[in-house]
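Left out: one protein chain. Kept in place: all the others.
Going by the order they are written in, the chains are A and B; count residues from 1 in each one.
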Amino acid sequence: MTASPFLLPSFIGLLVFSLLPIVISFFLSLTDWNGLDRIAEAGFFEEHFIGLDNYKAILGGGEFWRVLLNTLKYIVLYIPLMLACSLSVAYLLSRERRGVTAFRIIYYIPVLTSWVAASMIWKSMLSPQYGAVNNLLALFGIDGPGWLLDENWAMPAIVLVSVWKDMGFFGLILLSGMVGINKSYYEAAALDGAGAWKRFWKITLPLMTPAIFYVLVVSLINAFQLFPQIMIMTDGGPNGATQVMVERIYKYGFRYYRMGYAAAFSWLLFIIIMLCTWLQMKGQKKWVNYDS
Amino acid sequence: MIRKRHLSAAGYYVVSILLAVVSLIPFLWMISTSLKSRGALMSIPIEWIPEDPTLSAYGEVFSRFPFLQTIGNSLFISITFTLITLVSASMAAFAFAKIRFRGSNVILKIYLAMMMIPTQVTMIPLFVIMNRLGLIDSYASVILPSIFKPFAVFMLVQQMQSIPNDYLDAARVDGAGIFHVYGRIALPMCAPTLATLAVTTFMESWNDYLWPLLMLTDRNKMTLPIALSTLNGQYNTEYNVLMAGSLISMIPIIIIYLCAQKQFKNGLMAGGIKG
Partner (left out) sequence: MKKRLSAVLACCLALLMVLSACGSQESEPSAAPTAAESDPGTAPSAESSEEPAAEPVTITYCNFNSSGGNEETLQRMYEAFHEEYPNITVEIETIAIDDYFTQMQTRIVGGTAPDCFEMNIENFAAYANMGVLAPIEGVDLSGLDETALSAFTVDGVQYGLPGNFSNVVLIYNKDLFDQADLEYPTSDWTQDDVQAAAEAIRALGDDIYGYYQPLTYNEFYKACAQFGGSLLNEDRTEFTINSPENVAAAQMMADRVLVTNVQPTAEQMGGMGDWDLFMSGRLGMIPTGIWAFNTFAEGCDFAWDIAVEPGMEQKATHFFSNACVVNEASENKDAAMTWITWLCSSPTAAEIRIEAGWDLPAINDEEVLASYLDLTPPDNREAVFESLDYLVVPPVIEDYALMSDIIGQQLEAAAAGTVSVQEALDEAQAQCEAQITLG
């Protein structure tokens, strides 16, 4: 089996550092473990086993659905905007003009900033009266919203910051997909007299669908796991408007000492992500073009 | 080569520069804050450029903790972490993309599924496992998880699938061993992806905070983000010092990025010629 030497290191890693902890966390999701008692002791599982009660409590309560809705709100805003921005980034960087290298470096700087630093900076920049953003908007006569302090604007603000942080990364991935396109397609199209816009829609976009597909899968998974920016910028507020799945999981596990409940919560999240990814995989045959 | 002049030059530069400004503003804000005298992140009116800039925050960063040792720890961890990730992930990706073996689809799906579990949940079980393995407080506990990075594998599989099989088959016919094919043919063709991955993996490891905090309790093994976090007080935070520290901590990442960027560009060129 020629594959095994290549697969072995990461497969061992999969077992020890991923699968095993996940299996353990599944067992924990069936318990009322508080996250402080020792789990290794004999009789731990028998003593704390509560069956599916955690799952019932989560699905029966309103919080889960509210938080899921918040997460979906984020996804619906984030994915299209991020895709549009990173496509623009990729397109701009694919042009061979003077300074393109500088732009490539600059667009990547947000990606290189740690979430902790980025979130703190944006938090101060989004401050309604004294922050940079609203002061800039005021120059154009726009009365900026309360952003992170406003229930309706907090999530869009988080989306904007996330797009700012991610567009360079996804832009570069899309760029490598865009550059890989066979030049003869363009030449043929040029002979047919197709304009730039048409060439982009008819050739570039269809032929880079594998890269777009990859970006969609990864960004969706990341979007469901939205967390550090929320913790630093809003901590779930205002009035719960930015409470999302992982934020709840972290709070239940490490703030409220309900680790079993948190584990069940995360298994539900896991199932949701898996369903979405599965749907994406199913759907890819319809639009992803692997011929190029 | 790519067709030019899809946009008029003026339009191109307007959009590009606008995006560049958006990308850079927070970064410039960071620099400006780090040059302010004390916690003036919320001063009114905003001082875009500090009135009397000072480097005291930078001095403070260096005096608060053993800075060189901390940087050394972080460098060691991040570099090993990145190398292991690249090697392990590219090997696995090669196996998935270019070696036909049964079950490969199932295993690849398991890999993908592993990306979907939020780390917050596996943290405690993983801690317990590390403890049983006797790895707590050793660099290995922070570095070892790098052998399994499904995200990197997934990304490289995508890339390797796009390498025409003819290339590899031709090499095999010429008598090249499978390791030769992997190292000499498949890897170079993934250069842009590897470069991107190197940067993001290095960055992830460099900025990782919670896991090293849980694993490394010895002060001498402390990494940079942990050291920086000690600037946060219970009641107040010195933003200028924090920003100075964050900026210093970005320097190695930017250097790595600039190096990788050359690789990336070459890879793109190769991609362009290849087509």
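Here is the rule we go by: contacts are C-beta pairs under 8 Å (C-beta built on N, C-alpha and C of every residue); 3 or more make two chains touch, one makes a residue touch a chain.
This one's a predicted model, so the numbers in the text were calculated from it and none came from an experiment.
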Where the missing chain makes contact, among the chains that are shown: A, B
Across A:156, A:206 or A:237, the one contacting the chain not displayed is A:237
Touch assignment to the omitted chain, from A:9, A:110, A:131 or A:260, lands on A:131
Taking the entire complex into account, which one of B:91, B:108 or B:124 touches the absent chain? B:124
In the full complex, which of B:15, B:28, B:163 or B:214 touches the chain missing from this view? B:214
Which residue numbers on chain A touch the omitted chain? 15-16, 19-20, 23, 34-41, 123-124, 126-131, 146-151, 237-240, 251, 254-257
For chain B, the residues touching the chain missing from this view: 38, 42-44, 64, 101-103, 106-107, 123-124, 127-134, 136, 209-210, 213-214, 217, 219, 226, 229-238
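The definition used in the following text is that only the chains that are shown with their structure count from here on.
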CA centre of chain A versus CA centre of chain B: separation in Å? 16
Which residues, counting only chain A, touch chain B once they are in their complex? 1-3, 5-7, 9-14, 16-22, 24-25, 28, 35, 39-40, 88-89, 92, 94-97, 99, 101, 103-118, 120-122, 124-125, 127, 130-132, 135, 164, 168-169, 172-173, 175-176, 179-184, 186, 190, 196, 199-200, 210-211, 214, 218, 221, 224-225, 227, 245-246, 249-250, 253-254, 259, 262-263, 266, 269-270, 273-274, 277, 290, 292
Quick one: in the complex, what on chain B touches chain A? 1-7, 9, 12-13, 15-16, 19-20, 22-27, 29-30, 33, 41-42, 44-46, 48, 87-89, 91-92, 94-96, 99, 101, 104, 107, 110-118, 120-122, 124-126, 128-129, 144-151, 153-155, 158-159, 161-162, 178, 182, 192-193, 196, 199-200, 203, 207, 209, 225, 239, 242-243, 246, 249-250, 253-254, 257-258, 261, 264-265, 267-268, 271-272, 274-275
